[in-house]
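One protein chain omitted, others in place.
Going in written order, the chains are labelled A and B, and every chain counts its residues from 1.
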Amino acid sequence: MTPFVPHHLPATALRDLDMIGTAVFAVSGALVAARAQQNVVTFMFFAALTGVGGGTVRDLLIGAPVFWMHGSLTIAICLLMAWLVWLTPVRWWSAHAVDWFDGVGLAAYAVYGAAKALAYDIPGLPAAIMGVVTACVGGIFRDVLANMPSIVIRPEIYVTAAALSAGCYVFAQYMGLDPTLTALGAFSLGFGLRAVAIRYHLSLPSYRTR
Amino acid sequence: MTPFVPHHLPATALRDLDMIGTAVFAVSGALVAARAQQNVVTFMFFAALTGVGGGTVRDLLIGAPVFWMHGSLTIAICLLMAWLVWLTPVRWWSAHAVDWFDGVGLAAYAVYGAAKALAYDIPGLPAAIMGVVTACVGGIFRDVLANMPSIVIRPEIYVTAAALSAGCYVFAQYMGLDPTLTALGAFSLGFGLRAVAIRYHLSLPSYRTR
Partner (left out) sequence: MTPFVPHHLPATALRDLDMIGTAVFAVSGALVAARAQQNVVTFMFFAALTGVGGGTVRDLLIGAPVFWMHGSLTIAICLLMAWLVWLTPVRWWSAHAVDWFDGVGLAAYAVYGAAKALAYDIPGLPAAIMGVVTACVGGIFRDVLANMPSIVIRPEIYVTAAALSAGCYVFAQYMGLDPTLTALGAFSLGFGLRAVAIRYHLSLPSYRTR
């Protein structure tokens, strides 16, 4: 492994981030189905779409085999999360708690996506964007299909937190820092920013018609 | 060919199912354009998108060459169906009749998609999901672009019928049963469920806010 472009992922830290991301996003997808009072098949559809959507687009773009097609574990996690939400009262899942879990998934997926892109020899700028895609596209699919305004056009800081995590990870890798420490640091920065945004309803300044 | 993972498709039965699926979905796409009083180019756009959309996503996910890119027949069928709908009065195409044709396409595509995924060495669970994707994604694209509520969030049994066909096909293949007979049986079960759903407006129980 060269210090600049890691050719294999630091297995432990990053794979754990991946499973956390999948499970957390699957829950957020199933909860959208719950609020729309859908049936159990729709729960599974939304859980899977939200759970694996971002990583799927990333893999197609970087030319990797789609990560959930060559084993049954990832998609089984999504379907299990759908059943879990289906079998429990929706009030157990406070919107607030889900926002926090979703923040964990967001930062985890942003780091993992950028790391996987670097491992496939993608240059820094598109690799950082792959982190953002991994973190945000599942939620975008969920919102478009549920006919809700997409996370991209909501004012609160969200995509920006993913960009921070992904950008820091790529930058630190180009500096030659340790991948595992970098992953943890970049995760913490993105999650921290998202946490502040959730707590204080922080948003970036918006464009004013001048 | 091993009994568990078929390495080539039973050519006759499955390829026929494929052409039926393409033509039927292309008609359903063109009819959405007709009801929105669009022009002939939009007819062709919706016919092609609905006709090949599901199979395209399946092929990208399983790593196969996109099925309609290496010949002109499939896409020509879509464009011909668009012209056919354009040249005929919309009342010739009763919504009821279209529902029935669409049910044929749904079950046919679900079986064909699962079989193709198995032929590309995809494990059982994701292969069954590829059947559902092949059957449902074209219609989802059509609905999102036409700004209609997607088939996924309508109450009537639809995705479930595709899941039944795809799941039964995969299960029977793992049992080592004859692919052609399995394809016909799995098609009949899914189409039967959809037929009952159309006839009696059957839907799965929905989640109630508890």
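Things worth noting here:
By our rule, contacts are C-beta pairs under 8 Å (C-beta built on N, C-alpha and C of every residue); 3 or more make two chains touch, one makes a residue touch a chain.
From a predicted model like this one, the values you see are computed outputs, not experimental measurements.
Contact with the omitted chain, checked across A:A48, A:M81, A:A115 or A:I140, is made by A:I140.
From the set B:I20, B:A146 or B:L177, the residue in touch with the chain omitted from the display is B:A146, counting the whole complex.
One chain is missing from the display, and on subunit B it is touched by residues 33-34, 36-43, 45-46, 48, 56, 60, 65-66, 68-72, 75-76, 86, 89-91, 144-147.
Where subunit A meets the missing chain, the touching residues are 60-63, 122-126, 129, 140, 144, 149-150, 152-153, 155, 159-160, 163, 203-210.
Going forward, only the chains that are shown with their structure count from here on.
Relative orientation of subunit A with respect to subunit B corresponds to a rotation of 120°, obtained by superposing CA atoms and rounded to a multiple of 5.
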